[in-house]
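Heads up, one of the protein chains got dropped from this complex, but the rest are sitting where they should.
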Amino acid sequence: MFSLAHITQIIHDWLYSSFDPTLALIIECAIVILVAIGIFAVLGLVLVLMERKVAAHIQIRLGPNRVGPGGMFQTVADTLKLIMKEGLTPDLADKFLFNLAPFLVMIVAMLLLAPIAFAKGVQIWDINIGVLYISAVSSLSVIGILMAGWASNNKYSLLGAMRSGAQIVSYELSAGFSILTIVVLTGSLRLSDIIASQENGWWIFKGHIPVIIAFILFIIAATAETNRAPFDLAEAESELTAGFHTEYSGMRFALFFLAEYINIFIVCAIGATLFLGGWMPLHIGGWEGFNHLMDYIPSSFWFIGKTFFLIFLIMWFRWTFPRLRVDQLLNLEWKYLLPISLINLLLVTVIAIMGWYF
Amino acid sequence: MYTQTEIIKDTTQLNSNGNEGELVINVGPQHPATHGVLHLVITLNGETIKKIEPHLGYIHRSIEKMCESLTYRQFIYVTSRMDYLSAHINNLACALCVEKGMQIEVPERAQVIRILMSELTRIASHELWVGAMAMDLGAFTPFFYTFREREVINDIMEQTCGARLTMNYMVPGGTMYDLHPDFQNRVKAFIIQFTSKVTELEDLIANNIIFQNRTKGVGVLSAEDAISYGCTGPVARGSGVSCDIRKIQPYSGYEKVSFEEVLEPAGDSYARYLIRIREMYQSISIIEQLIDNIPEGDFQAKTKAVLKLPKGEFYTRVETARGELGVYIVSEGGTTPYRIKFRSPGFSNLSALNHMVKGSKIGDLMATMGTLDLVIPDIDR
Partner (left out) sequence: MFLKDYITDVYKAVRSLLTGMKKTGYYFVHPSEIITQQYPENRHDLNLPERFRGEVVMSHDENNEHACTGCTACELACPNGTIKIITKFDITPEGKKKKAIDTFIYHLELCTMCNLCVQACPTDAIKMSQKFEHSVYDRSRLTKKLNQPGSKIREGVE
C-alpha cells in the first residue's frame, strides 16, 4: 500500500547516515519549517478561492473566473497585489505592537500545524499531550487580535478586539469540553492514539448520540473561535467596518487574512481527527473485505477529504446565517452550549465506564 | 489651525470631561451600514449607545433650488434622483401636483398604468430593502436572491419606460409612452416567479432564530412617538399608525382597487420587516386586479406645449415605498415654479433613530437603521 510514512522514513534514515546527528537534526528542522510554510501558503490560497467559489455558488453567482482556468489563480493575483501594496501605519498607533500583532497571529496558526497528522506517519510532532497543546495554543491567537485592536489606536479596532476577546475566551470552554468527550473515550491525549482507536469505526459512529452532540458543539465552538460568521463580531463588517484589522493594509492585512483561513483549516483538521478518524479510512468493525477495499484509498486523501468537508460546512454556515449580537453570543455560550456540553461530558463518561460504545 | 495630534488630544479631553468611559464614534460618512453618505456621531458607553446625532448634507444637491429654474415639464426628471429606489412614485407626485394646478384630466388608461408602475416600483424597492437589511445583519446571501427578482422588474421597466432606475416615465397629463405590447405577459410571469420565490425569504430570514433574536423587541417605536416624530410609511405602520396615503387620500385611481393597509402593532424591527413583506403581497394583489383590466384609450391627455401653472400654492402627497412624499409648489403664474418644497419620508423617519436605539447595543443600531429603509439622497435632496 502506498504510504507517505515510508518516504519520511527514507529521508530520515538517509540524513542520519550521511551527516552527523546534530547537523541531521538541523536539516530536518529546516525541511519541516519549509514544508510548514509551504502548507501555510498553499492552504491560504486554496481556502480563499474555495470560500469565494462556495459563496458564489450559494449566491447564484459564478465567482472568480477570469484569472487562469476557472479563476484558479485569482488568489495568487490578489496576494501579489497585497504584497505590492503599501503597508500603512496610523500616525498615533503603537508602532511596535501594531507591526508585531499580525506575525503573532500567524505564528500561533503555524504552531498549531505541528501536532496534526496529515496522513499515516506524516506528523510534524507527535506530542503525548497533543490535545492539550492544541487547546492551549489556539487560545493564544486572541492575544494577537487584542494587540492589533489596541495598537491601531482606532475605536472600531478596539471594540472588535474586545468582542473577540470575550468571544474566544468563552467559546474555548465548550470547545474544550467537546474535545474532552473523545479524550474520555480513548483515554489518551496523544493524537496518534486517538486516530488508532478509530481503527474499527470513527467515534461519531461508535459513540452514539452524545458524541454526535459533542461534534455539533465542537463545530459551533470552532466557528466562534475562528471568528467566522455567524460569530464574526470581531470583524462585523456592517457594524465595525472591519473590526480589529480596520487599520491594517498590504501584507500585514494579508497575514491576518491568511491566519484566519489557516485557523479554519486547523480546527477542521482537529474536528476530523477527533470525530471522523483523521487519516483513518472508513472502517466498519467486522467487515474485513470492505475495510481492505477502503484501505486502497490513500490515507492523506481521507484526511483532506474529511477536513474539507468540515471547512465546507463552516463556509455554508457563513453564507446562510445572519450575525448574532454580542450579548446573544455570550448568552448562547453560557446558557446553552456550556450546560449541554457539561451534561454531555457526564453522559460520555458513563458510557466510557460502562463500555457501552462499540 | 490644529495639527492632527492636537485634534485627537482634544477629542479625548472632550470624552473624559465629566463623562467617564464615554467613546465617540463616527459612523460614516463612509460606512458599510449607512448605505450612502450618512454621518452618525455615536456616543458609546462600552457597547451601549448613549446618543446618536445624525449629520446630514453630504449629498445635498439642492434639487429644490434647481427645480426653480426648470419648467414644469423639465423638473420631473430631477426628482428621480431624490429617492432613486422609488423614482417612479416621485415622478408621479410631481406630475400629480402639476396636473392639480393645471386642472388636467388624466385619461383612465394612464391612471391605471401609473398605479401598475407605482406598485412594481414598490415591490422592487422592498425587495432591495430586504436584501440590504439582511446584509446589515450579516447575512449576505438573501441580497442576491432578492436582487434576482428585482432585476425582473427592472427589465420590465426598461422595456416600457426605456430606463431601469431613473425612468422619467411620468409627464404632466399621463405617461410618456404607451405600455409595451409585451408588458402584461411579462408582469404575469413576474407574479408567478415572485410568489414562488418570496417564501425563500421566510426560510432564510423571517423564520431564522438568529434574525428573530436580532430584530424582535429591538428599536421599539411606540405609536405616539411615531406620530410625534412625523414617521410615515412602513415605519409608522409597524407601530400601528394608519397612515397609508393610498387609503386616506386616494390619488390616481387608488380608490378603485381593493387592497388592505398592512398594520403591525409591535413597533419593533421585526414588525417593520413583516410590514414590508406583507406590503409586497398587497402590491401583487393590486397588480393582479389591474393587469387584465387596463382600459383602452389615450395614455396621455392633450396638453399645451408650454405649461403655465396659475398663481397660487399647490400640494399633493403620495405614498412612496418609504412613506409620505409631499410636493409643494408655489407658482407666480410663470413657466417655472417660484418655489418647490419636497416633504421627504426619510428625513422624518431618520429623526426617530436616536429615540429608538438609545440604550441598546451597536448591533441593534444596524438592525434598527436597516428597518428605517433610509435612502440618503432622499433625506438630503
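Each chain carries a letter (A and B) given by its place in the written order, and its residues are counted from 1.
In the analysis below, a contact is a pair of C-beta atoms (placed from the backbone, for glycine too) under 8 Å apart; a residue touches a chain by one contact, two chains touch by 3 or more.
Predicted, not measured: the structure shown is a model, and the values here were computed from it.
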item: Contact residue for the chain not shown (choose from B:26, B:168 or B:249); value: B:168
item: Sole contact to the chain not displayed, among B:90, B:125, B:146 or B:160; value: B:160
item: Residue among B:33, B:52, B:82 or B:204 touching the omitted chain; value: B:204
item: Residue ranges of chain A at the interface with the undisplayed chain; value: 54, 57-62, 65, 316-317, 319-321, 336, 340
item: Where the missing chain touches chain B, by residue; value: 70, 73-75, 77-78, 141, 148, 151, 158-163, 166, 168, 171, 176-177, 180, 200, 203-204, 207-210
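Here is the rule we go by: only the chains that are shown with their structure count from here on.
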item: Length of the line joining the C-alpha centres of chain A and chain B, rounded to whole Å; value: 45
item: Interface residues, chain B side, partner chain A - complex; value: 4-5, 8, 23, 25, 31-33, 47, 134-141, 143-145, 148, 204-205, 208, 210-211, 213-214, 361-366
item: List of chain A residues in touch with chain B within their complex; value: 55, 58-61, 91-92, 155-156, 159, 163, 229-230, 232-233, 236-241, 319-328
